[in-house]
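What follows is a single structure, and I will ask about it in a moment.
Apart from one protein chain that is not included, each protein chain of the complex appears where it belongs.
Moving on, here comes chain A:
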């Protein structure tokens, strides 16, 4: 395994441009049968990352977190994920970046990261596997403070229609039944642009109706991680210092839009769900549980 040390966390904007170019190259390579079929055996690393106080405040205000000096788990994702993203835009990455869908995310927070702490990020791709509608891959990012693992994120992406070797396991998803709501999110038309401003994720599908349409969506869609971060904020202080935060993304939230939500105690932790009250179809489901 090769380790590539990057001088700093790359900006997602530039990565999207590189990703778009890589997508084109990959399409050509696939046609001539020279596309990579395995994941690059590489770890990207950035050392000494620090959060900025104003950036943290803007994030906390947007997702509804208290303005603590501890970085919300979703904010660590914002800071660390571009390192993993850089793996996806490499020429030897086997899936096209454009059209990748974020279908699930799992975070283990072992200890809080404080605003004044510098941390190191290591990221790689793993578990390239067949899916009933394409191929999925896990992008893993690990965050360490003073050598100790404090945060680990696994973002699962789906490349629709891309068929690599193997057959998918026929796991059947539970049918979603809308529960009694505990709240509602009214997401304004600019919710995508506002989360883009704090996350750096300027994917055109989140920015304007025109750019979203160009990529096949009827309207702008909300960032999945924005909705997941709001759910985590709604869980509140009961989550404690060490927890797992898992989410599955189902139907995208079209903006402007209203998401009916339930965030309620369930077993050892808290379950959350967001759905469309009219159609009864889910946007996201997930849990926050104490980490033992």
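Just so it is clear, a contact is a pair of C-beta atoms (placed from the backbone, for glycine too) under 8 Å apart; a residue touches a chain by one contact, two chains touch by 3 or more; residues count from 1.
The definition used in the following text is that contacts and distances are computed from a predicted model.
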Could you tell me which of "Energy-coupling factor ABC transporter permease", "Small basic protein", "PDGLE domain-containing protein" or "Acetyl-CoA acetyltransferase" is the UniProt name of the chain missing from the displayed complex? "Acetyl-CoA acetyltransferase"
Out of A:1, A:32, A:180 or A:210, the sole contact with the unshown chain comes from A:180
Option touching the unshown chain, where A:91, A:161 or A:265 are the choices: A:265
Consider the whole complex, including the chain that is not shown, and state which of A:201, A:234 or A:248 touches that chain. A:234
Missing-partner contacts on chain A, residue numbers: 64, 180-186, 234-236, 238, 260, 262-265, 270, 277
